[in-house]
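Okay, structure first, notes after.
Every protein chain except one is present and positioned as in the full complex.
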Amino acid sequence: MSEIGEREADLGFARLDLGRAARTGDPEVVFGAGKTPEQVVTALRRLAAAHPDRAVLATRLTPPMIALIRADLPAAEVDEVARTVTLGPPPAPVGAVAVVCAGTSDLPVARECATTVRVFGATPDLVVDVGVAGLHRLLAQRDRIAAADAVVAVAGMEAALPSVLGGLIGVPLIAVPTSVGYGWHLDGLTAFVGMLNSCAPGVVCVNVDNGFGAGVAAARIARTVHRSAAAGA
Amino acid sequence: MSEIGEREADLGFARLDLGRAARTGDPEVVFGAGKTPEQVVTALRRLAAAHPDRAVLATRLTPPMIALIRADLPAAEVDEVARTVTLGPPPAPVGAVAVVCAGTSDLPVARECATTVRVFGATPDLVVDVGVAGLHRLLAQRDRIAAADAVVAVAGMEAALPSVLGGLIGVPLIAVPTSVGYGWHLDGLTAFVGMLNSCAPGVVCVNVDNGFGAGVAAARIARTVHRSAAAGA
Amino acid sequence: MSEIGEREADLGFARLDLGRAARTGDPEVVFGAGKTPEQVVTALRRLAAAHPDRAVLATRLTPPMIALIRADLPAAEVDEVARTVTLGPPPAPVGAVAVVCAGTSDLPVARECATTVRVFGATPDLVVDVGVAGLHRLLAQRDRIAAADAVVAVAGMEAALPSVLGGLIGVPLIAVPTSVGYGWHLDGLTAFVGMLNSCAPGVVCVNVDNGFGAGVAAARIARTVHRSAAAGA
Amino acid sequence: MSEIGEREADLGFARLDLGRAARTGDPEVVFGAGKTPEQVVTALRRLAAAHPDRAVLATRLTPPMIALIRADLPAAEVDEVARTVTLGPPPAPVGAVAVVCAGTSDLPVARECATTVRVFGATPDLVVDVGVAGLHRLLAQRDRIAAADAVVAVAGMEAALPSVLGGLIGVPLIAVPTSVGYGWHLDGLTAFVGMLNSCAPGVVCVNVDNGFGAGVAAARIARTVHRSAAAGA
Amino acid sequence: MSEIGEREADLGFARLDLGRAARTGDPEVVFGAGKTPEQVVTALRRLAAAHPDRAVLATRLTPPMIALIRADLPAAEVDEVARTVTLGPPPAPVGAVAVVCAGTSDLPVARECATTVRVFGATPDLVVDVGVAGLHRLLAQRDRIAAADAVVAVAGMEAALPSVLGGLIGVPLIAVPTSVGYGWHLDGLTAFVGMLNSCAPGVVCVNVDNGFGAGVAAARIARTVHRSAAAGA
Amino acid sequence: MSEIGEREADLGFARLDLGRAARTGDPEVVFGAGKTPEQVVTALRRLAAAHPDRAVLATRLTPPMIALIRADLPAAEVDEVARTVTLGPPPAPVGAVAVVCAGTSDLPVARECATTVRVFGATPDLVVDVGVAGLHRLLAQRDRIAAADAVVAVAGMEAALPSVLGGLIGVPLIAVPTSVGYGWHLDGLTAFVGMLNSCAPGVVCVNVDNGFGAGVAAARIARTVHRSAAAGA
Amino acid sequence: MSEIGEREADLGFARLDLGRAARTGDPEVVFGAGKTPEQVVTALRRLAAAHPDRAVLATRLTPPMIALIRADLPAAEVDEVARTVTLGPPPAPVGAVAVVCAGTSDLPVARECATTVRVFGATPDLVVDVGVAGLHRLLAQRDRIAAADAVVAVAGMEAALPSVLGGLIGVPLIAVPTSVGYGWHLDGLTAFVGMLNSCAPGVVCVNVDNGFGAGVAAARIARTVHRSAAAGA
Partner (left out) sequence: MSEIGEREADLGFARLDLGRAARTGDPEVVFGAGKTPEQVVTALRRLAAAHPDRAVLATRLTPPMIALIRADLPAAEVDEVARTVTLGPPPAPVGAVAVVCAGTSDLPVARECATTVRVFGATPDLVVDVGVAGLHRLLAQRDRIAAADAVVAVAGMEAALPSVLGGLIGVPLIAVPTSVGYGWHLDGLTAFVGMLNSCAPGVVCVNVDNGFGAGVAAARIARTVHRSAAAGA
């Protein structure tokens, strides 16, 4: 079992997976939902100690969690809109990810994604409010988006953005549905099924509001591209 | 009750609503699903007799129904793709309806719509295969579409077409979701919820694959516009 | 791209689509949900500056948004029931829209619709509490409703109103389901699927509680009818 | 346990509940779905033997079941539209049930209901094709319907019929949704949820296409009314 | 239209259907949800004035509504558990309705039902906590339940109660699902679909938590039985 | 990894898990759905060769699969109702499992379960047609059922059987919903959610129609009980 | 009826099933949801009096219930995380149940399960945070888990844990889905359907977050095994 056997830290309420970075290239992340503020701080501190040279990340934080982090971990960098905290220096970025969002209401998800991209080792480029009802706004940003190594398209409502983008560029494209709508939208299910049924080939999808998951996937693509390029030199 | 009291024809299996044209401007339509071929022919013949100056319409016909109609009502005009039959002369058209469809697979629904538009008194203009994954195809047809009095947008999959169209034109716009997809699409529900959640304001919607309903609504808008214009002269 | 290229205003958190009125006939609308009160005020002020001769509209406002608007934009007209604000003079109305609602509980949606109709350039006529369980109430208002250029039917529960109306009149008819019920109604889904499956032909539908969308569609129909009539003179 | 202990007939594949008539007033019914034709015939024959003075009923029969019944039980009365068979003399009817259906496509369910009403001891009165899109058809039959002891309203699509009826009469009213529609209707769910959310008070409901269940309930109401009247004399 | 034309009272926010008692035998009821406390009081007072000899009913009341009713209508009788208010003398009861509930958590719905039964003219008999997991509790009450003219079975969770009852008695039986469960139960949908699929023939159903609707239906059955009996004498 | 490393047989289209019996006590089973008849025969033959002293099982077989098995593996024992095949001698049974089914239509699932119980090493006792609408049938079998080491309750429709059983006995109880109903039942979902929400504590559940899964679980409980008893001696 | 007839305690709002322990081996449990704090205390006290030698259990308690219990029943043992209370001495445990949970967020459900296991007579062994994304954590605990008489696997999100466990061990395995996720998970439905569709044979399931139900089932299996072993000696 040596090839998957790993060091772990038993915190009583959790077993931190300290070997994950060796296995997958990135440390474990603290998912705030359902934990106490104290558990979040303990986990962040322990992960940071195990990865002194890498930023560690916590997501889905509530205001009490953020307050305790600010008190106990003053070095942490907080993004209240994205509800994320990072602790430690981000890796030197390799590759770029365009994080494109359809409307202002999608910003919290887009920023969770951008922060994740940075922690997972790539450079995010946030392009906001380019929904398809004003097509010229998107077309004007097309070359900027096409220059990225991976693209994340964040949209609610009918979520047409990734389909239109997918017909304009050939860059790997990850769609994030958001729980934004004007009536019956089942907390984002409508955006989600729209993305799943995109008529543009090759659009892949994460769960509703899961900017974190999209950020991980996009950063891995982007950094692989550039590490390969470097290695190929 | 004289204001809503109406003549009716009791066929035993059905009571034809012969007063509907006086009340709403259009005769009743024969909905084939769940009827026998003989019932369809009887209803069509009786409606045509009551409306000698207007085409009457039957929709959702099965092959056996179409076969019997061809044998018994040779004057009927059949569209096998749309699964419709019309009997009698269409009204002189007033106004135009653009029927726009995203892909080839949406054609049966779009043609049911176009035939309905013609029977309900307007001129359909069918614009095919202008899905948003090849945006230039849609943009090239924009002025042609914007010239119509009402627009019907027919699309399956993620159904982004009406959102993009709704940002490009101000003409009344009716969206028809179709049960076309590449996986889990719940028989068109995905297209449907996408249309419902369109980010473009003013998009209205009919049920999945209901080209007939969209055609009725669009024709009523188109002919009202032009009859008003004529009356205003 | 000149035919769709547009002026835009980059607010940092949003790109206002200042060219929308030129493209579709109506300025962009501020959708309050998910924004901060400050963002709503900024967007309203900027839109009003760009459209000095047209009312601009904000919908789905929360009490804090309304409070800030009252403080910062004293000229704004607030409807607390409809949760809307308008700023600037409404256009001279052309055409009339009957906004018919089944019960008292449907009033907020009906008023959001009526306000939208006025901002988008037509005259709303609000007919309240004419649900089908007391059929005489609806029949007594029939001629008044039939005189409109477009009709919006707002109803919750089983949403039978548009089906009954659709059999009585031939005016274009838009149905708005509301999230009102007496048990399991999935936040209006039941009203919604009832409207979608209306046995009256030509009924079109918007999302649950979306009085705004129905108002946009109805106003466009109504004003087109009368502008055409004027043009035809 | 003697008060609920019962005679039963063990057929190997089934235990016929021969005491049900003593307990509830009516014999067990053979539900065809999922049985073999031989099992249906055996069960029918055994039930008929146990209840020589009462008709017994089988529902949801397939063509092979009907063929075998015709061969083996020539005295059986078959209704192919309703997919039912009765064997033995129906009870002398007491009370009347109006079975009202909205459209021709609802006839199979309405006839399953009418047959059940007769077997369970009341007189059915079938009123067909009185959907609300032609309101005069329903109003013309109102007094006839109001004269019944119980009413069953059978409708698909948006299923507005029971709501309108429920506002016109005070007779106990049972709604049966049918799996008839013009697009997305989830096999009758839409009609069903419409009936459940009826704005008319006191509407009760059975499962989709369950004419049998509605017939049992309606017959029990009707015959109780008249037996009580007789007993009261 | 004289046969359905009715007197009505236009309250501005509502049109009271004052002719409903003549048409259906019972006055309109005030449904509190979505109204203001003032609207509820106004409607109750106006209905009571129009029906001086009959109790009128309001359901789904919030605490502020109840407070205002206590202040403004001191003669009103309040049931806080059922969230109902009655005003005026109940009719002399004819017939009895057993209201049977499975567990303590179902009591609010059962009491809304019992109050409705009394206002609509029959005598309720409330039998509590006889769920099927302790079968002897139900069997011990069987004869008491079987003596009623109609039975209402109120149950949440898997809602087996009406199926078991339906096999023990032949009295008309109305099932009310409640939104009570121990995990995923979709706000009562699970109880509801269980009741709909009851293996006992003739079980009819109302919407989740709709004790009111079941009470109306049951009272109508019960009083018809006894009025007929009296008339038959 | 030696503790989970296992022998496997690479068939090209599949890797048989030949070490599963060592790991879990039972060999792999051939799940027919989605395979070709040839693949089923190949897999069965290879599994039988690897487990000469144990019966191997195939489930969810189509008629062409059964035909090929009869031709190529004449020693196989076929159950056409259960759609299963077993090859080789069943283990000596230890412990008993009562497989109780509500209606005749549930028999195929109950027999798939009973066969699985036998192949997995316990003795099945099949008790048929004891649905709760005829409660005496179930009560008469109560002691027989209570004598088993584990009970499987198979039921469709509202699936009340496990709740009633769960209140009568304390034996471990596994519920299997079946896709049997009289209208809208979503292919067994209704039975399933009923079982999930059982008011009797300790009822556990498998997927719709999954007699196999219930059989595995029940057999494991039953044989453990008796092997422990033997070991304890 | 003597074999199922039972003593009961009528509390007015409830009929306690005091005979349940004789029938099923365990006393009734107080389910807090939907009760008042006073009803919970009364029921607990009455049950404890009837079972002086057995712990009685209350679940799904709210903070006000817990506060009143602490004041009125100081001997009660409270677990605030699990939201449970026990009163009286637990039975001497026979057999062991491993309660395995995937993540820290699943702890409340896992502890409700562990407490239930102890009250129902077995020894719980809680194994936390062994989700499949860090497979080594689970593999390291495998032998400990395999040593139990029954296993409960508690997991949210995609709920892969029982499938992986089910391939590693042959012990009876009960899966509990939890309402933990990172986006659209329908309050645990996603975990739930994953468990239902487990590719590992013999996995059985309870409702979302129903640690109590899983605990009852697991304890019954575990104690039966060991009582049989003792009896077999």
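Letters A, B, C, D, E, F and G mark the chains in the order given here, with residues in each chain numbered from 1 onward.
Going forward, a residue touches a chain if its C-beta (ideal position, glycine included) is under 8 Å from a C-beta of that chain, and two chains touch if they have at least 3 such contacts.
Since the structure is predicted, the reported quantities are computational estimates derived from the model, not experimental observations.
Which of G:90, G:167 or G:211 touches the hidden chain is settled by the complete complex: it is G:167.
Considering the full assembly, G:157 is the residue among G:157, G:174, G:204 or G:218 that touches the omitted chain. Note on the undisplayed chain: of the listed residues B:128, B:151, B:175 or B:203, the one touching it is B:128.
One chain of the complex is left out; on subunit B, the residues touching it are 103-105, 107, 128-130, 133-137, 139-140, 180-185. Summarising the interface, subunit F meets the missing chain with residues 1, 4-6, 8, 13-15, 17, 19-20, 28, 31, 33-35, 39, 60, 186-189, 192, 206-210, 212-213. Of the residues in subunit G, those that touch the hidden partner chain are 102-103, 131-135, 156-160, 163-164, 166-168, 181-186, 189-191, 193-201.
Just so we're on the same page, only the chains that are shown with their structure count from here on.
On a Cα centroid basis, the chain most remote from subunit F in this structure is C. Here the repeat of B-D among E-F, A-B or C-E is C-E, since over half of its contact pairs match by residue number. Remark: subunit F and subunit G have CA centroids separated by 25 Å (rounded to whole angstrom). Centroid to centroid, with C-alpha atoms defining each point, subunit B and subunit G lie 57 Å apart. Spacing of subunit A relative to subunit F, judged by their CA centroids, is 44 angstrom. Those residues of subunit B in touch with two or more other chains are numbered 1, 3-4, 20, 166-168, 189, 196-197, 201, 206-207, 212-213.
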